[in-house]
Structures are given as C-alpha cells and as structure tokens.
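Other chains of the complex are left out, but the ones given are in their true place.
Just so it is clear, A and B label the chains in written order, and each chain counts residues from 1 on its own.
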Amino acid sequence: MVIVDLLAMFVFGISGGLTAVRMRLDIVGVAVLGTVTGLGGGWLRDVLIGDVPPPGLSDWRYLTAALLGGLITFFLHPAINRLQPLINVFDAIGLGLFSVAGALKATEYGLGPMPATILGLVTGVGGGVIRDVLAGEVPTVLRRRDLYAIPALAGAGLAVVGTRLDLPTVLVVVVAAGVTIVWRLLASWRGWTAPEPFHAARSE
Amino acid sequence: MVIVDLLAMFVFGISGGLTAVRMRLDIVGVAVLGTVTGLGGGWLRDVLIGDVPPPGLSDWRYLTAALLGGLITFFLHPAINRLQPLINVFDAIGLGLFSVAGALKATEYGLGPMPATILGLVTGVGGGVIRDVLAGEVPTVLRRRDLYAIPALAGAGLAVVGTRLDLPTVLVVVVAAGVTIVWRLLASWRGWTAPEPFHAARSE
C-alpha cells in the first residue's frame, strides 16, 4: 500500500514539476510545485480531520517521492513531455488511489459517508488545486471539460459504501480505485463532459 | 440557531454558484464553488482553533445547505440574477451571522478579544476569499470600495464585548449581527467607503 502511495505522489510530483517548467520557474520552483502537488491533497485532508503533523510531511519517504517527481521533471522534461499519454494514465491512477485512500482514512477518523466521500475528493484533487492556485490559474479540476471530479467522487463513495458493508479492504480499494481510473481514462479519451449551465449553449 | 446557520450557508452557497456560472464552469465547478463559499469561512476558523473535523464538514446538514445553494444556482441562475438585490440582503445577513457566530465560538475556545474578533471576520469573509482565489481573482473583500470587512469586524467585536459582559447570548447575537447587517446594507446602498492611501486621490 505504501508503495502504491509513493507511486501516486511521484506521478503527481511530475505533474507539478511540468507546470513549473512551463512557467519557466527555476529549480526551487520546480521542487516546490512538485512537492505540494504530490502531497498537498493529503495535507488538506489531514489538517481537516486532525491527523497532524500529516504523514505526508513527517514521513521522509513521502516527501522524497513527491520531490523526486519534481526534480526528475527539471532534468528530463523534454522526454517527459513526449510521455504525456503515459502521464495521463498515471495521473488517473494517482487520482483513483488518492480518492479511495482519502475516503477510507476519513472513515477511520469517524466521519460519516458524505464528509468522507468529499474528503476523498479533496485528497484526490487537492494537490492539483494548490498547484494551480500557486501558478496563478483557475484550478484545472474546475475548468476542464472532461470528467475528473465525478470519477473521483464515485471511487470515494464506493470505498465508503464498501467499508460500511465490511467488505475486505483490498477488494474495496481495487474495485473503487478501478472505477475511478477506468471512468477517468474513458472520459479523457472520449471527451465525456459534465452538464453546463444552459447559457453556455446559447451564447457560444 | 442551526436554522439560521443553514440559511447563511445556503445564501453563501448561492454566491459561490453565481461566480461559477459567470465563469462558465460545469456542474462540478458550480457545486464545488458553492460548497466552499458556504462553508470555507467556518473551516478556516475551526482549523485555526483546533475544532477538527469542522462541523461544517462532518455535519451533512451544513454540507447539504451549501451544496444546495450551489446547485440551485446551476438550474435557476437567470432567475437568481434578477434577484440580485435580494441576494445582497441575504449576503449581508450571512455576513452578520457568520461574523458573530465565529467570534462567539472563538471566545468559547479560549481566545482573547482581539483574536476572537479577527476570527469572526475570518468566518464571515473566509468563504468568499476562498471562492475568489479559486476563481483566479483578488478577493472581493479586499477590492470592493463599499464597506464590507469593517461592519463584520464591528459585529464580531460587539459580540465579544457582550459575551465578556455576560449579557444573554440571544441579545448579543441579535444586536451584534444587527449592527453588521444594517451597517453593511447602508454602506452598499449609499456607497460608503473606507479611507484609501492618498496617492489614489492624486493620480486618478
């Protein structure tokens, strides 16, 4: 489980690093954006449920994973840019794992189904939101047209339901994260979108 | 008291939803901005005083109120836009209630008069600040010319003084929130402003 977490943090770290490289930040900016993108979602969740200091800050392995993601981008970004489709897949995996892990941890800390599901979403997308705010942009998760938050909510919600039904954790994680990952990738490849307020259709 | 809180969260949720509709976000963006605008001020206060998980996250009624404010905006925004003057009134009511409730809760948690007053302001304007940061804008409370933060500070300060004098809570809430609401509405209708650094006068 820790290895899976580390991988997700590493991949999200790369996504933060890529943003920083695109903004032409120096190595400090790349390292900082990589780290907060990889760990920020977990920090938000842990501060909100009261698990402080957050493991994503006190455990050097997590710090290192996210930081490495950022630094590797600093040195290898042209190669990584060519790997964009692969990054997309890893990002979906990270989203699925973080959302499910966040919902499970919130449940463990005594939160009800609805708050736990929301904290799953916070864990999954929080790092990216912090990345975008620091980059001076409206968070991608709000702007993007293809589905991102809804698959995360679905996975988090399934994880909560599964735990409440006392199903085995491994099964819950695999199924719930799997739903998020597959749904997210299909949405990305096929351009599935969420409904928009109707004025958009009229005036554009 | 809970009903009053729910109403304030609902109205702030509408204000977040309106921002999201104006930005042409999809239903996810409208729901997220509505929720954080309705609940964000309380989350900030609760994280700062150590009441975690914040009731505004663990209590599904609060979540639902803010979320409903966002979602109703998604479906009814043209009607709501026509109700702008009414929204203004409700926003002032929300500001008054949140500022006073925030100051009282901070006092309960042992904070002195000055910190408690500031936490009242944080509770009152925090949701809107998060909304504006996520929307990529300088927070309205900083930019706006008509008074907004000062009436909130006044209400929060009055609430702290009233509690310290052991006056009955209902009286304190009604008077303190009333001062904020009336002052805020008068400022909005009459264009009352706060002093600006003097260069503004010279160079504009």
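Here is the rule we go by: a residue touches a chain if its C-beta (ideal position, glycine included) is under 8 Å from a C-beta of that chain, and two chains touch if they have at least 3 such contacts.
Just so it is clear, the structure is predicted and the values come from calculations on it, not from any experiment.
Of the identical chains in this model, 2 are shown in place, and the full complex in the file is built from 3 copies.
The rule is simple: only the chains that are shown with their structure count from here on.
Note on subunit A versus subunit B: their Cα superposition corresponds to a rotation of 120 degrees, in steps of 5.
Subunit A and subunit B, compared by their mean Cα positions, are separated by 29 Å. The part of subunit B that touches subunit A in the complex is made up of residues 20-21, 23-30, 32-33, 35, 43, 47, 50, 52-54, 57-58, 60, 63-64, 74, 77-78, 133-136.
Note for the complex: subunit A touches subunit B at residues 47-50, 109, 111-112, 114-115, 118-119, 129, 133, 136-139, 141-143, 145, 148-150, 193-197, 199-200.
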